[in-house]
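Note that one protein chain of the assembly has been removed; the remaining protein chains are unaltered in position.
And then subunit A:
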Amino acid sequence: MSKSNFTRRGVLKTGALAGAGLTLPTYLRAQDSGFTNAPTGDSVTLGFNVPQTGPYADEGADELRAYELAVEHLNGGGDGGMLNTFSSKVLDGTGIMGKRVDYVTGDTQTKSDAARASARSMIEKDGAVMITGGSSSGVAVAVQALCQEAGVIFMAGLTHSNDTTGKDRKANGFRHFFNSYMSGAALAPVLANAYGTDRKAYHLTADYNWGYTTEEAVRSSTEAMGWETVNAVKTPLTQTDFSSYIAPVLNSGADVLVLNHYGGNMVNSLTNAVQFGLRDAMANGKNFEIVVPLYSRLMARGAGANVKGIYGSTNWHWSLQDEGSQAFVRSFGEKYGFPPSQAAHTCYVQTLLYADAVTRAGSFAPCAVAEALEGYEFDGLGNGPTLYRAEDHQCFKDVLVVRGKENPQSEFDLLEIVEVTPVEQVTYAPDHPQMGGAAATLGTCNNGA
């Protein structure tokens, strides 16, 4: 108790400081505009939250390039890219509603905690009015929920799991990328044509959320075609050597192996499968086949020659010949020297769609933007006519079924488009059981403070 002297002084000091603080002008964050982070000056800030370190850093780097390109085009720089081919003409290269587009970047590390921390700092510190990016479904679901809570718009980047616009859908979140269900629905008929309808499939599934929804989707659509599922084995996400999982496949009576793997998992499992001679094997009197439901160029590059002739699906591919894709590939190629990946494409398109929706709505308020995006039909962004469905905020468009190229011309020319599955074939009801059933709802949109 020898310190009463000091304490009194401390209390007095603190009291004086607090008093001084209170006499200063204060105001609440709830601005007149009535929504979080309303842009006030002559610029508007967007938050690009991508994995810069960790397993998906390659995809993240490509996403960031696409965002920078989109910002350049929105601000009137470069050749305008897809602004010229976009069916909506309200964007004129003067930013968004006359405000210059600024951006902040963050590192999600492909962890939902880190991604949310990064997104929160963008919202709380940098005043971002929209968050976009991400390269895995766990992160997308986590950041989407955060944006819903904070009252900003979330434009999902690369996320393929059904849950993002299925059971975890949110009123403030939007996804342009396709999903597991669409992959399954698009692949099944092509597989039935190529391999027949009396196949027996063996699934290897990455043991996490995306793996489950993809397995379920591919299973149910192939079984509807008459295929039989012999076995489905879950593999740990951190697995790098899949030999012990591949070895039993040949003796299981299956004649197709479905690899529900993504990224490094797929590169390793496919390489193992090819090394075990599965491509040359015969089973049930037929050629043994391998299928990879979700393809990306970065994965195809990792697996090298092993991808030759293997079917999969993808959201977009740079070799598409439509005007929009061409314009995008041209401006991306001129700026960076190589063609963009599907991750880059979806991120670029999401940024333009957001800017367009704000302009059409005439407001940055999330609820107004959401209303402008809901049920919006557009074209000229590389996927043909597309609909942003109001019920679940998922884009509906054609899906590409691709195959590993036999004679690639360059390190980017690894996939060839086999079929463009029309949108009708991959459309499902908003309350589809794979999408969370009737219990899944968007909730109400949130403008925040």
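What we mean here is this: a residue touches a chain if its C-beta (ideal position, glycine included) is under 8 Å from a C-beta of that chain, and two chains touch if they have at least 3 such contacts; residues count from 1.
Following the convention adopted for this analysis, contacts and distances are computed from a predicted model.
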Complex member absent from the view - protein name from UniProt, among "Branched-chain amino acid ABC transporter permease", "Anti-sigma-K factor rskA", "Nitrite/sulfite reductase" or "2-oxoisovalerate dehydrogenase subunit alpha": "Branched-chain amino acid ABC transporter permease"
Hidden-chain contact residue, picked from the options A:L69, A:L91, A:V129 or A:A142: A:A142
Contact partner of the left-out chain, one of A:T94, A:S244, A:Q275 or A:T444: A:T444
Residue of A:L46, A:L91, A:A114 or A:V249 in touch with the missing chain, whole complex considered: A:A114
Identified contact with the non-displayed chain, of A:D62, A:D168 or A:E419: A:D168
Contacts of subunit A with the absent chain, listed as residue ranges: 1-4, 6-7, 10, 14, 17, 21, 24-29, 52-53, 57, 103-107, 111-114, 116-118, 120-121, 124-125, 137-138, 141-142, 145-146, 148-150, 161, 163, 168, 207-210, 212, 234, 236-237, 439, 441, 443-444
